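Worksheet for the structure shown next.
With one protein chain removed, the remaining protein chains of the complex are shown where they sit.
Labels A, B and C are assigned to the chains in the order they are written; within every chain, residues are numbered from 1.
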């Protein structure tokens, strides 16, 4: 009986030595993660990652990339390797999808973030992507974390379905321990007893993690909620709570998406959301990506991408000087 | 940050002084709760409470009482005041239901357990019932706990939907602190993320509570599971895990029950379950209620209730000498 | 097997007839709940309820009331009947506490909201309070809901520890069915697997309920988080997500509070929060209570309460014409 009574469990992280690299006071400054494309997470600029759940076709992706860039996003999201609960669901286009992402990202001046599930795919994915997404099902896939830690490509580490904050930070510790300090945490909702939304967004972790770690934190309202109409208000709330960025599903035709259509914004909804976010970012002492606020009032990327469709031009060559990056164009 | 890291939360109950009455070592002996009918919880005899979810009519209840008594149950369950999620659902028959319960209990030699929700009803309910059930929604209804603590009628305290074991024990502490030591705890499943069963039965609390408290613990597989077919194997497992009793929904016609039909056993299923339980109880060093094991192999209560139907005879008069009890017959 | 496969569970509320009064389309207009003090929930003005967890003394409450009024709150919160997990914890001052609340509310022009746990206390509490709080443990205390429904005093209905949105709406339905249409819903966090915060705030219900019901929804970040430092950013986020109000614990000396000190703001923190909220409310097309925005830039209530300390003056007499209300001053 004494053992039952005397036992205690950790609230927050009470074994500091177990996460010596990610803890807030392990560094003098907060970490700013910078993609090859120039997008940053953790600084004054809020990162806006947007795009379809899955890469379905070149046309779908190009349309989405153009639209989200025009609205002011600076990172393109899209799944080429899709973790699916059922083996009979659409599993993604694989390397073809990666190529499409790279092409669309270059064409519209967007960084590219995409999920990797298999440690054997990391080497291939970093050739195309600017940021490796480690999904909720993989948060404690330790071989994958180690493989990502061996690269220098930024990592977007989503919280596990029912991961405690401590477990999440220790997963990040695996990546940092491998030498890769470019980790961004992403709250995407956790399992709850109520099925009225797809998951339950735990927004309080945003200010909590601000104290506990020097790593940036972003929010994925799309997967958290599963209902497109709820995404804009919660995206706005996330910025106010201190999130360093958002990752949002946007699809040219949500009703016919191969996955996650119910939670995807269409282009008009996304553009409206961006307009809503701008003054909130300003109140928080931050700003949306620069492309969103050019002089003529139009979305900046229209001017940013000088090249015509079909030309494959990319203006971010200088940024792409990373030893990991390859030019596809 | 230090505050986050340093905080800790209790595993089990690490503030022993906060539950000084219910803790195991507060008494030399384990508590045996005895109903006026003679049924006991916590001793060698396993209590078997059975009956319909709600009292629907005199006929329904009489049929159920006869059948569960014949199969060997020693306590009749049935709701007269029904807590219902929707105000438009059947809310119970109130005092009429209580009278039916008392009548059926007396006729078939069964103790009566029934739920009370309102502290103003406690005085009325103890006039009819041998045991007050405090339901899952009321586990932290402190005025109700205090009112139950002011009686000497045994209390069946169900675990709250998402109550920790510590909260549950402290709810029991309220009753004991009022002077009523006759508390039986009832695990009935908790909320979980999976809707495949109605709730998630936390069977491990049975041996855990055996260490933590001197109070008896029983299991309600019907509400935990919500699916009648799963009740028998889990009821059997509960006995083996150490439960001092079971409370099981049994209905003459589950398909047409006004509430909880999907989880109610019919008479044949209940009788079969009792036969399955007998050898398991023996292996656990316990026994089913005596009535179940009479010589001729028939259910004992056929002989036990000497009176003919309609005669209203009750053989438990002596036991009913409690100052709270009233004879209705 | 067919039964397992074929069964389904409701996402959101798929039995519309079961909540015919609270559903969004049951009324042409959204409900605006107005307290006798003039404070409103559901209109253009955001309600700010603030004060200590428990009423501890006349002095503590007066100080708190003066401070929160000065910072712009329009409703005073404070518990006189405290639901406590342990029977050995401070249980509240009872009717003495109610008198102190009424006095402090009148003196500083604040409405008063306080919890009622026992249906037998409803009549007494409505004599002092402008709004009945039904706490998380009582959300499905149906006798209490019915008693509150029989009054015309506004009700603040907190979400249960692990209540689904559907169960919460149906609890509100009980109150409306009794004839009391003045119900405000309050999200206060739910149980989760992670103990890093006290509960998990489910902020998405704010925009979700906006669609599902005509009733106003407010947020309690103090109980949701349990950590004072996290309250301001999440309070701000709640307004942006669409909450019609906030209820926040503020204490003159959080470190020495008799309950919930760890989650209580001190006066300076609360004042700072109010300044942070004002522009966010404006962006949302709403405003903080009028008292907060008077001409000289100082907190409005300094001018609002013309009476000197000790005078017991109250300027809300006209509003207090409710048949339930009594003047104490």
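Methods note: a contact is a pair of C-beta atoms (placed from the backbone, for glycine too) under 8 Å apart; a residue touches a chain by one contact, two chains touch by 3 or more.
The model shown is predicted, which means the values in this text are computed figures rather than measured ones.
Across C:69, C:98 or C:195, the single residue that touches the chain missing here is C:195. Touch with the chain that is not drawn comes from one residue among A:26, A:150 or A:195, which is A:195. Contact with the chain not shown here comes from a single listed residue; of C:22, C:208 or C:257, that residue is C:208.
One chain is missing from the display, and on chain A it is touched by residues 3-4, 9, 17-19, 83-88, 117-120, 137-138, 140-143, 160-162, 166-167, 170, 173-174, 177, 191, 195-196, 227.
Residues 9, 11-12, 162, 164-166, 190-197, 200-208, 211, 224-225, 227, 229-230, 233-234, 236-242, 279-280, 283 are the ones on chain B that touch the missing chain. Even with one chain removed from view, chain C keeps its contact list with that chain: residues 1, 4-14, 16, 24-25, 162, 191-193, 195, 208, 211-212.
Here is the rule we use: only the chains that are shown with their structure count from here on.
Where chain B touches chain C, over half of the residue numbers in use are shared by the two copies, so each contributes mostly the same positions. Of all chains shown, C has the CA centroid lying nearest to the centroid of every protein CA atom. When the CA atoms of chain A are superposed on chain C, the rotation angle comes to 180 degrees, reported as a multiple of 5. Rounded to whole angstrom, the centroid-to-centroid distance between chain A and chain B, based on C-alpha atoms, equals 51 Å. Mean C-alpha position of chain B lies 36 Å from that of chain C. Residue positions 9, 162, 166, 191, 195-196, 227 of chain C are each in touch with at least two other chains.
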